[in-house]
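Complex shown without one protein chain; remaining protein chains in place.
Right after this comes chain A.
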Amino acid sequence: MRAATAFFPLVLAAALAGCSVPGPGEAPDGVWDPNEAANRRVHEFNLAVDRTLISGAGDATQAVPPEVQQMVVNFADTVSLPKTVVNQVLQVRLGRAARNTLRFAVNATLGLGGLFDLAKDIGLPQDESTFGETLYVWGLPEGGYVVLPVFGPSTERDSVGRAVDLFLNPLDYVLTPVQRRWKTGSVVTAKVIDRARYEGAVDSVLYESIDSYSQLRLIYLQNSRFDLGDTTEADGDAYIDPDAIDTEGF
């Protein structure tokens, strides 16, 4: 792990400079959002993008047979796997890196270039990782909550990770420009398909919540910490003591 840090000293320095840490009492309920006003404006912009573009595109994808949609989703996962493997090596999670290498090999060949997820059926389920997770493993603080245009909820650490991930997929260095466009296109289309597939639930959070900004922020932060296995960022721990709540009169 310590050896791995030597590979990206510059990235690390930049990330360290960028990830703010809340002072005592500055992160109620585990939420540290120093730029809330700006984030809320980006959130409103994202909702507008979703309403005018993504939601409609999602409806359009519903005209495509589900089997074909699944192929796009599988393909997008397969082309992202090399990036996951690189990150898991950097995290010194070699077992997972090896399983994902095998997953890539199986799906890229027997799965006809990634259109079918055969690896899942032989005990190699989807297991994605990002450079944001690598930075977590290396001990970087989460930083403040950030809403990225179009991409949505993120943190300072995760934003740095996303930027680095753009250069971390070995496939990009062997594919032709046309192939790269197919790769990127499939990843974007897969997101749109997911948006449409889960329309009811996504709409309920984005458009039916009383405060969709706060809801998305809480859901994102708690879920990403859960995925990382991170129990340090939350203010105290997540346990709420039922006997400590004054229920008199309720």
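Keep this in mind: contacts are C-beta pairs under 8 Å (C-beta built on N, C-alpha and C of every residue); 3 or more make two chains touch, one makes a residue touch a chain; residues count from 1.
Definition applied: contacts and distances are computed from a predicted model.
Hidden chain, UniProt protein name from the list "Phosphate-specific transport system accessory protein PhoU", "ABC transporter substrate-binding protein", "NADH-quinone oxidoreductase subunit H" or "Thiazole synthase": "ABC transporter substrate-binding protein".
Of the listed positions A:Ser20, A:Asn35 or A:Gln126, the one in contact with the omitted chain in the full complex is A:Gln126. Although one chain is not drawn, its touching partners on chain A can still be listed: residues 29, 54, 125-126, 151-153, 191, 194-195, 197-198, 200-202, 204-206, 208-211, 214-216, 218-220, 222-223, 225-227, 238-243, 245-247, 249-250.
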